[in-house]
Every structure is written in structure tokens, then in C-alpha cells.
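Here's a structure for you.
What you see is the complex with one protein chain gone and the rest in place.
Here the chain labels run A and B in written order, and each chain numbers its own residues starting at 1.
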Amino acid sequence: MIEETKTAPISTGIKGKYELVIGLEVHAQLLTNSKMYTSDSTAYGNLPNTNISVLTLGHPGTLPKVNKRAVEFAIRMGLACNCEITRRNIFSRKNYFYPDLPKGYQITQDKGPICVGGEVPITLGNGENKTVTLNRIHMEEDAGKSMHLAGETDTLVDFNRAGVPLIEIVTEPDMRSSEEAYQFLTEIKKLVRYLDICDGNMEEGSLRCDANISIMPKGSKTLGKKVEVKNMNSFRNVARAIEHEFDRQILLYENGEDIVSETRTFDATSGTTSSMRTKEDLNDYRYFPEPDLSPVVVSEEWLENIQNELPPLPRELFEKFVRDYDLPTYDAGVLTDSKEIALYFEALCQATQNYKAASNWLMGPVKSYLNELTLHIDDFPIKPEGIASLILLVDEGKVSFSVASQKIYPEMLKSAGRSPLEIAQSLNLIQDSDEDSIKPIIEQVLEESSGKVAEYRAGKKGLLGMFMGQVMKRSKGKADPKVANKILIELLEK
Amino acid sequence: MEKFRSFDEIKKSLQNGDTSCKAIVNHYLENIQTKAHLNAFVEVYTQSALEKAEEIDKKLSTGKAGKLAGMVLGIKDVLCYQGHEANASSKILSGFESQFTATAIQRLIDEDAIIIGRLNCDEFGMGSSNENSVHGNTLNAADEGRVPGGSSGGSAVAVQANLCTASLGTDTGGSVRQPAAFTGTVGIKPTYSRVSRWGLIAYASSFDTIGVFSNNVKDNAMVLETMAGPDDYDSTSSKKPVPNYSELLHFDKRAKIACLKETMHSDALQDEIKQHTLDILDKLREEGHQVEEVDFPLLTYVLPTYYILTTAEASSNLSRFDGVKYGYRTPNAHNLESMYKLTRSEGFGEEVKRRIMLGTFVLSASYYDAYFTKAQKVRRMIKEFTENLLNKFDYIVMPTTPSVAFRFGEHRDDPVAMYLEDLFTVQASVSGVPAISIPNGNDSNGLPIGLQIMANSFKEADLYAFANYLMDLKSSN
Partner (left out) sequence: MKIDVNTLRKIAHLARLEFDEKGAEHMTKDMTQILDWVEKLNELDTSGVEPLTTMSSEENIMREDVVGEHLDHEKGLKNAPKRDSDYFRVPKVLE
């Protein structure tokens, strides 16, 4: 049933004649405790067919009831994307048959989605900014899972996932490259995680993406025939599928062949798409208003409450970090990648004024510790105040950055709660910056190597480092290098 | 005279110690057996009913019984009752055992009503004669060669033939009122959303209601007031408080009554029914009530509106019957698609398939606006017209049906002729307002005639009081 299409590489010259047009449909599974229209658990990984109720199984006589939190989550996303929030919401039925769709219809929104329009700003690799316009965001429910195992004559159906709340984010055909699509998805993932409405995990299917891809000759205003590509389970695969479709459609066009408006599936192994050739194209979903649900009306007050409880958004924090903390955009980007890191950084900046040092600490020692142990920042043992005192210790010249990061920081990780100053004192790491105590050590070093001093004075300036090493060794590393350096030069140049 | 024809009589006998719940249940069980050929019951819960009766007898002796102690009910085969089969009279639900109990039934059980069995009906409530049932025809006890009406035919006959005190039916377009008229019983369709639909196997969700059959108005009111009211399981159920209808039956006002010209002058209306209706209207005038004939120009559009909208909803509601989770699955499938198509084609009867096809058609993209949206608009017009009329008048009175009970097979090859049987009952269903059918004498062949009364939404108390008054008025002659 699956037809493979291999494509030869296409020269950039030919590619340059065409414009790629991409629209995305992103499904995000909402982090509610219970399902969209019934009180069964949404917990992932339970035994098959245990998160079920008579409603989930589509038993006759059952009726749905809307999960209020799911509606709030959808509104959160809409507010974060600057959508217009629909005040009077009705639900619709989308009718089709599939074994994992227990009622024979999905309760979704057709006319009058809860969020209309909206936009998502993205930043490309070259620093260019762009805004992707949204068509809509609507609420719906997930289907169950059908498993088609090899060697099994039957398909096995598990309804645990059936009815889990989803939002579907639909963009306008606004993106022009696979990178834009990739960045858009990255931004969506970041947003849903900031908003705490979805865990954003594409590999586990809590974020899913279908792409509508078409091409048109540059300068043309009419979109080519739209091809829908499904089954991409990572951002990278979305980008690969788009690249492949671009080439495939150009080749067809160049050869004067028809581009068929159809649904294709992406194969990650070969990096190609192939026609699904189901009777789906014959489908007609026969949407009509769901008579079993009463309308959901979003009052001014409710909307305000949701707005007030909205957490800071990544773009806001990014701008704040650049503007108020004077961070390079690179730093601001890394720090706002995850909400938890960004919030930790915010807390850190309440305890120190040295924002760049704070950023360096987070992007350096803190992140590498978390990565090494695959920990979440919530499990990081040192409080922001601890890192702030460490920064202060360095800023005051009591320890060097390397002593702070290599000697004190590991101790703080081991025994959270100990102050860096106390650790430095107990390990005898406080730098000596007293000229009177450093000078005798230097004088002694110079005296003992009078030959080298002569060589230095004869012009072999490179020996400075050797003298410095001797001084540090003799002071057991406690001499403040800046002070020692100054005295050393004074004495040598005398 | 037959025993246990009214709940008042039952209560009195229980109070006097003349009888027990167990004796009452046994009495009905005997009747059910004697009249088994009527095919009203498709399953009798003999043992559980007797056990429950003993339990309630004990409660009665300690004074702790609920207000419906002694009431024995039958339920239509489209209502879910935990641990019991529910087939909706369809092969496609053969063997299906419900895992929960309809809210309406639970509330009756909580007041110590006894459920004695499940009653025959048209498949998924689609029909006006009870001829579309996997369980076979139900016979009209007034003339066994004639239909009992539908779709709640079994529920009507169970009360008509004294097989239980009262029964539950469902009414989507007349499925309680029309069989009530055909069997000489009292049948109500409450306001849409008055009774929770949780546990009612859906036919058309924006029309479906659970209604009641009884021998008298008071029993009917008691059952309805017990099961009505808001329900957490049905988000469309109304939050309006439910008055105790049975205590509000006293009627002493002068009523403003509308009688619809198009109804009384309909070609389909049988002469004897017309005469009986005119007689009662005259009597009402004599009693000092204001009766006015008004125009109802939308009458001919009511049935087409009803059929477009109900078939559309039904085509979707019945999609869940696919052989995957419960019920019938064809043994002849070789892949998924043939499993679906054969299961559904073998599992559904002709009328159900016809309505699924029609509903699928009117919802399909190319025809949606021309049929479905159009009908939604006309529904608004009919609803507003009816509500406005009921703001000006207290009641609309008309015959329940244009004809008396017809013979089996009479409309076999003409679906539209069968649909026209509901000509007078669908207006209340399209508008969502309550309506009741009460007996209005018999025709010259001894076949019952029904009189329908409609009131504005949530005015069930007024409806019952007036119906009760009319019953008294008729018997006073």
C-alpha cells in the first residue's frame, strides 16, 4: 500500500525558483488530572484499558461533561499567543469510524474555536525575527491507541488515552523554510511548558505535529496543491519531512507531473514521505453542534483571573534579561530555554547585582552539574542565595573564580546549606591580598633564583609566569594573583 | 374491577394491611404471564422484584419506606439499569449488559419503586407502531390486530393491560403520547432537559426525553416529580427546581385555551377524533373557559424539520454501535471495513438504517446548509411561535393523533405515511415544551382516542392540574 518516492538531489539553482509554503497543525496534550469530558485519570503508562469509564468506552446512555481546567488551559495558550478569546463556545462532533474512537465521533470545536487568530514570534539562527500567524486554537479530545502488531491477526485497542484533553494549534500557511517550522515548534514547546499546560514531549506524543506543505514559483501568489504530512515524532523529523517534500514537489512540478493533494506519512529511517492512500480523502466529517453539551461562556471576570495567573512568558523574560540585566542575547536565549532555569536566574538576580556572573554560573557550573546527573533545576541542592554569596566572594577578591568553581562549589553541592565563606575558611582558601605578607615571599623567590632574574632583566620577559608560579606555590595558592603580579613586576623592574 | 389500577389504591391497601408489596408484585407477575402474548415485556425481573418487595415490606413495617413504596414500574428497553441487559430492541445490542443505572431509574429506586422488567419498543425509539423491534410486535390490548403505537408500545400496553402500576417510556417526537392515545392511558413528555438523559440510549439528543405512562394523572405526576431535576451527569439538564406536581393538582382557574386551526382542519384527522375533540372544547367553553381557534401556519413544516434534525443526530449517536466494544459483531468479516459494514448492516433494522442514511446525507458537506442548517432555522421559528402562543394562552389543546390505532403492516411500504402519524405530537418535541396525552373516549369500534395538551416550558404542574381537571370533567358526564 505504501509507495516509496526516491528523489534525486535538486540543484540549488532550481530550488531557488520556488517558494516553500508551510502551515502546521500542532496537537498538545493538556496536563489535566482527568479527561476532557469525564473523570477518568489521564495518567500515562497505566495497564491497558484501566483508565476507563462507561463514557470513555462510548457506552450507550452516557453523556459528556466539560473539564473546566482544560478550558482554562486552552485560554492560557490563547492569551499567551495574543489570540482573541471566543466568549460563547459551543462544541461540535466530528464523525468518523476508527476502532480507537469509541463514540464514532470526536467532540471538538468547529465553528467558533475558543481562540481565534493570534501570533507566535520566532527567532531564526541568523538572528532574524519573524512572526507566525495563527489561524486558531481549539479544544478537543484524544483518541485511544490501536496497536497493529506483526504476527497478530487482530488489532489491539487500548482506550486509556481516549478522551485526554488536547488543544490543536493551527497556523496560517505562514512559514517559508524548514528552519522556521523548527523554530516555531521550539517556541510552542517552550510556551506550553512555561504555561504548565503540556509537558511538550514530542517523542512520547504529548506534542504532535502535522505539516501542510505546498510550493509555488517565486513571485506567484497562488498556493500550490497542499500535501499533508503526518507521523513525525521529533522536531528534527518535521524539518526533514519538509525538506524532502520540498524536493519531491519541485521535481514533480519540473517534470510537469501533478502534485496530488493527499495525506502522506513520513518514514524516519529513509527520510522520505509516502502516500497513505486510505479512503480518508473520501471522508466527510459531517461536523454539527454537539447537542449533549451546554455552551461554555467565558466571562470578563473568568478571563481576567486566568490573565492574572499567567506566568511570565519566555519572550518577556528574554527581553527583560537583555534590557534590565544587560545580558548578551545568547545568554538570554539559553537562560529562557526552560522556565525553571529562567525563574532560578530571576531569583538569583534578586540576590546579586553581578548579572553577567550570575549568567555565567548558571550556564556553566550549574548546567553542567544538572546535565551530568540529568537532574531538573528543581532538584538542584544550592539555593539562589548560595550562588549569590559565591559570586560575592569572588567579587570581593577573597577567592578566585577557579577556586570558587573547583573547590568551594563542589563542597556546597555535597552539603547544601553551608555558606561558601565558611567552606573557604575551613579549607583555608581565602586569598591573601595583603602586600606586606606577600612581598617577603616574592623577595625570597627572587633571591633564590638570581640567575633567572638576570635573564629577565636582560629581556627574557617570558620568565614572569615562572616567577608567578613559584610565588603561588610558596603561598599555597592563597596569594591574590593580582596583588602578587603587581609586586613581582615592581621588584623585577627595579 | 381490576386490582391495583392506581397508586392511591395501592397505598391504601398497604396502609390497611390488606396487601403487601410482595402480593402486589405477584399480582402483576400473574398478569404478565396471562397476557404474555401481548409481548409487552421483553424481560421480567421476577426474582429481584420479589426480593425487593420483601425488603420494602420490611421497611414499611418500620415506617422507613420511600414515597413510592408499593409502586411497580416497567422500563422501556432504551434505559440503562446496571447489571441488566439493554438492547434498545436492536440486534446490534444483543447481549449488552449495562454497567450503570439511568439517573431517572435510580431516583425511583431510591424512593422504593420496584422495577419489574423491561418493555418492548421500536428499535432505538424509531417508529410509531412498535413494529420495528428485534423482540417482535407488541399487541394493543384494545384490539390485538392493531398496533399499540410507538415507539414506547410495550410501556403503553403494560399500563393498559395492568401489568404494572406505571411505566417509563421515552418521547422524542411523540413516542409516549401517541401510544398513550392508542391505548387509552395517560402519557407525558416533560419539558426538554427536565429529566436527566444519563442512561437513556440516545436517538436524537436535542429531542429525547424520558416520559411516564399511567392510568391516572396523579400517578404520572408522582413518578415525574421523583425522577425530574438537575443531574451532575447530564450537563444539559435544567437546574430549575421541581415542584411536587402531585400535590398541585387542584385546578380552579379560568383557562385560556388555544386550538390550532390547521390541526382541527387537517385532512389526515379522522372524523370521530375530531368530533370527540370538539365536544371537549365545547364542554370547556360551557365551563367558562376561553377557547380560541388560532392559526398555526407552520404545521406542515414541523415534521420535515423534525425528521432532518433527528435523523442527523441519530446518524451520529448510532455510530458507536460498531462491533468493537459491545453488542453484536458479524461473524463474516475479513477486515476492519467489512467488520464495520457487516456488523451495522446485519445489526440494525430497516427503519434505523433508513434514518442513519438520511441523517448522514443531510449532514454531508454538500447538503448541510440546504437541509440541516435550514431545519435548525425553522426549528427556531417553530419554537418561538409555540412559546409566544403559550405566553398568550395557558394551553394548546388538540387531538394527540390524527387517527386511532392502525392495523399491523398498514404503513409497511410507505415511510412517509408512517411519519405522518406523529403530525400532532412533534410540535412539542421540536419546541421542547411539555405535552400530555389523556384518554378522550373511544371511537365506534371501541378504539381509544387521545387528547393532547401542551403548556409552556417547565409548566408541568399546570399541565397536570389541567389534565386532571379534564379527566374529572369527562367522567362527570
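Note that a residue touches a chain if its C-beta (ideal position, glycine included) is under 8 Å from a C-beta of that chain, and two chains touch if they have at least 3 such contacts.
Bear in mind the structure is a predicted one, so any value in this text is a computation, not a measurement.
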| item | value |
| --- | --- |
| Residue in contact with the excluded chain [from A:78, A:113, A:291 or A:420] | A:291 |
| Residue among B:214, B:235 or B:263 touching the omitted chain | B:235 |
| Option from A:68, A:414 or A:486 whose C-beta touches the chain left out | A:68 |
| Where the missing chain touches chain B, by residue | 95-97, 99, 192-193, 206-207, 235-239, 298, 300-301, 304-305, 307-308, 315, 319, 322-329, 333-342, 344-345, 348, 353-354, 356-358, 360-361, 364, 367, 371, 373-381, 383, 415-416, 419, 432 |
| Residues of chain A in contact with the chain not shown | 1, 32-34, 38-41, 47-54, 56-57, 65-71, 90, 95, 97, 99, 146-148, 152-159, 279, 282-284, 286, 289, 291, 294-297 |
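Note that only the chains that are shown with their structure count from here on.
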| item | value |
| --- | --- |
| Inter-centroid spacing, chain B versus chain A (mean Cα positions, whole Å) | 57 |
| Residues of chain B defined as touching chain A within the complex | 79-80, 86, 88, 93, 96, 98-100, 102, 197-202, 204-206, 232-236, 312-313, 315-316, 318-322, 324-326, 336, 340, 360, 363-365, 368, 372 |
| Chain B-facing residues of chain A, complex | 54, 57-66, 93, 95, 97, 99, 102-105, 155, 157, 284, 286, 288, 291-294 |
